[in-house]
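Every protein chain but one is kept in place in this view of the complex.
Every chain is named by a letter (A and B) in the order it is written, and numbering of its residues begins at 1.
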Amino acid sequence: MEDQIVRMICRIIVPFIQVYGMFIIIFGHLSPGGGFAGGAIAGASMVLFALSFNLEEGSKKIGEETASVLESGGALVFAFMGIISIFLGGNYLANLAAGFPGGTTGKLLSGGAIPVITLGLGIKVTSSIITLFYHLIGGEEVEEHGSDGNSGESQG
Amino acid sequence: MEVMEILENLRDNYFYFIAMVLFIVGFHTMLTHSNLIKKVIAMNIMDTSVFLLFVSIGYVHGAKPPIMDTVQPEGVYINPLPSALIITGIIVAISITAFALSLVAKIYQYYGTIDADEIAEIRGSEE
Partner (left out) sequence: MYALEHVLNHLPAILVISLFVFAFIMPLLFIWKRDWCVPVATLSMGLSLAMSLALVIQVNQVGTFVYHMGGWEPPYGIEFRVDYLSAYMLLVLHGIGLLILVYSIGDLKKELADRVIGWYYTLYLLLMGAMSGMALTNDLFNLFVFMEICAIAACAIISIKEDRECLEASFKYLILSAMGTGCYLLSVAMLYMITGYMHMEKVAVALETGAAEYPYNVLVAMSLMVVSFGVKSALFPLHVWLPDAHASAPSPSSAVLSGLVIKIYAVAMVHLIFRAFPRELFEMIPMLEIILWLSTLGIIFGSIFAMVQENFKKMLAYSSIAQIGYVFLGIGLFTPTALVGGLLHILNHAVMKSMLFMVAGIIIYSSGIKRLQHFDGIASRLTWTMVAFTIGGASMVGIPITGGFISKLYLAQGALEVERPFFLLVILVSSLLNAFYYFPISINAFLAEQKREDITFKPVLKSMLVPVLILLALIIFLGLNPQPVTNMLEQAAEMLFE
């Protein structure tokens, strides 16, 4: 779609969508939302950008390799927070019982390990939605690899 | 009368009734319709109906949402456990839908059709 009006409005509105997505991720432990919902919104902003411009422009902003690395990195952050809490003395994924700083309820820096996990999860979901979009829309060529054991087999 | 009792029960628990109707609609569509995309949509309807049943179990009339209120911490909150479980469940359903749709895209590339009956005919004539 190469319409001028769509491109202009997309240029204006994408930063707002991204700020809204980041807001939901960062305040995930205080208000409804959290990593999944915020990541979906931030990913949707990149999908909107790639739809109204070309797919190649979208690939230039966040390439395929970067999205793959961010995906694995987000999941590894989640797993490693649990392993850190084993080293600090609690069970796996223990929060205040393992010694993470609690803080006062209702402030931004509170809740122990939860803000870090939410941030990792948000980045992972964003890059997941971008990767899914690239692969479903971009398509791949059908490769005919004829070496899967069909040699030496006669008809019937 | 028996019928009046049943209708009163339905009016009080209309969440459960709607969830069951949606579940049966999704189940039946998944089995009988032959278009592959309709099967994926029906799978989503079936999962969503079970989530609806789960969340409505924890609902209390006139209570506050399950977020810690720092201004006034006392009061009745709705049950937070089903809501927390269903967030996980929704993500799982999204993953399965994404995988199923990419499989349908590949099947269309190889077979040229997304009708399950035609694909079965093509497979039968190839064997």
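As a working rule, contacts are C-beta pairs under 8 Å (C-beta built on N, C-alpha and C of every residue); 3 or more make two chains touch, one makes a residue touch a chain.
Everything numeric in this text was worked out from a predicted model, so none of it was measured.
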{"item": "Contact partner of the left-out chain, one of A:L55, A:L76 or A:L108", "value": "A:L76"}
{"item": "Hidden partner chain, residues of chain A it touches", "value": "65, 68-69, 71-72, 75-76, 79-80, 82-83, 85-87, 90-95, 97-98, 143, 145, 147-154"}
{"item": "Missing-chain contacts mapped onto chain B", "value": "23, 26-27, 30-31, 36, 39, 43, 46-47, 50, 53-54, 57, 81-82, 85, 88-89, 92, 95-96, 99-100, 103-104, 106-107, 110-111, 119, 123, 126"}
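By our rule, only the chains that are shown with their structure count from here on.
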{"item": "Centroid spacing, where centroids are CA-atom means, of chain A and chain B in whole angstrom", "value": "24"}
{"item": "For the chain B and chain A complex, residues of the former touching the latter", "value": "65, 67-68, 70, 87, 90-91, 98, 101-102, 105, 109-110"}
{"item": "Residues of chain A defined as touching chain B within the complex", "value": "30-32, 34, 36, 105-106, 132, 135-136, 139, 142"}
